[in-house]
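Report on the following structure.
We show some of the complex, not the whole, and keep each chain where it was.
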């Protein structure tokens, strides 16, 4: 058994796993340690953000239990992360105001995200069954339910007659390169190793809409200490506490505790690509060109086994994601919406779908190829 | 056998069923009585609308027969409703002018909708086959073929050098709430029980682009009297005339003739949500925030068995649809297009897809779960 069960039958322990695995699944694997450290990092940056993280994760899980979801999926944290992201985006994120109206929408959003998660998990997970149910060619839904739910709610709420969105800023003055349709983004800022590192760490913390390099440090440490802490369940499971959540889809005993490194690498590639393509420096410094890449690097090395080949593909995909991000930024930006983790989701889907036919990329653990 | 066959071999009877089942399928089930009452209600509001309803429904069915569709699907009415909606949207609806050019486009649209219907029925219906063809996890296509065909044709026809669209209105003056990006929609209108009921009935009639509360009454009565009138076919089918079309996917003998009530409930929830979120009062009074919700309530109680649990889910989905509607209204509105029944289709898809993993929601009648 590669994946542990977290359903202990003890309400307090189950609650612990539901909460912290639900948070740890934001970066796509289950480890209560990772969840605790991420929550601590978020609380450090904003108590409001931390509170909403806990609340919306529990709402998602609660709705799922009421609707009759598999309890193992709930304790594994799978009904947490998307509800958390929806809840946070609509309350503690930098997008809408935090008031009574947005609080209700946020809570409703966390609840309905349990349904959209189940829908996308089914859609992507069960679409390909090439030879009976034993052979899964599944693709994970990732954070698709969060992004579609949140885009719809954000766009809808712009029509509401309640005070939800901040007053529109005056249209930015964009100076074009001479005889070109492209913006002139040159400025006097000089990138140093320190500034680059700060941007990279902020890129990690931006996964939950937080711009704070210290939160980023908590994330990286939490991702590294990806111990599964699988509960002992007599007759079912006797597994050491230190198995590796990041790798456990393909080898729970792998010593490669590299999720933190992958996050840094992804965020760093994103920042470097943003500098290379001359995107606005202010965005790069805020970490906006890092968070999608963080998730791409983690997803493409934990949903397929990490080998030199899959690592190379993950880096290539991360570079590709650095094209998709400004594309979707501009696309959603025209409607006053953020790109959220859309660039990550679409990039990861394309590369996992492609893996089905690219036999130099290892697979065969339930995703992409049987 | 839960679903009757309407293929009698008698051309006149088949024609009758093709026509009126095709109309009755607009609210998603087959009953000639329902079809007759809806058509009567539409004629009451506009002869042009009624005429196009008949014509486009027959065109869709005719094209399907020519292309070699299963005759049982045609007599059941399944090639009617989407063609009807496409034809009406492009001729008798409030969107484009009714003239020779739009008449031809409307007829062509009704014809091509037979192909898009078959495509979506296949796409959604056959995507999930988890364990051989005996076990269906199908999702209905609903009115997806109507909406995608109509959006494409409407948007295309804005480029045509023919007189199709009315002259553009001056841009509406939108007053914002102070220090907010949201519109100030407050006005002096006072909602009364009577006004609310009129808005609710108009919401029902708006399913076919008609704003007329009397048409809404015909709809509600027609939906309630959902008798299947299944023909007697010797050796094949001997079924009383009064079986319930609304419930026949899960129990044709159910005494729950509740489709009319569900429609009222859906439209009422939509109107209430529109008032709560302070959408423009004029839209709510016209029934624009009802018609998608009508279809959500009917779909989520007739494609899965109606139980307290599924009823609660349907209500929850209807509230969710009341977010998606203003979102898609704004989304398509920027291009001068209506949202059509897009909010209904996407909401119903998400909740039926989710039902596959939520075991407290009954299913197992060919949709969502085997």
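The chains carry the letters A and B, assigned in the order they are written, with residues numbered from 1 in each.
The definition used in the following text is that a residue touches a chain if its C-beta (ideal position, glycine included) is under 8 Å from a C-beta of that chain, and two chains touch if they have at least 3 such contacts.
Predicted model, so just to flag it, every value in this text is computed and none were measured.
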Report summary line: Since all chains are copies of one sequence and 2 are in place, the complete assembly in this file amounts to a copy number of 3
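The working rule: only the chains that are shown with their structure count from here on.
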Requested in this report: Indicate the whole-number Å distance between the mean C-alpha point of chain A and the mean C-alpha point of chain B.
Outcome: 36
Query raised in the report: Which positions of chain B touch chain A when the two form their complex?
Result: 127-132, 137, 176-177, 179-186, 277-279, 309, 313, 316-317, 319-320, 323-331, 334, 349-351, 353-354, 356-361
**Report entry** In the complex with chain B, residue positions of chain A that touch it
**Finding:** 64, 66-70, 73, 97, 108, 111-112, 114-123, 126-127, 129, 132-133, 151-168, 335-336
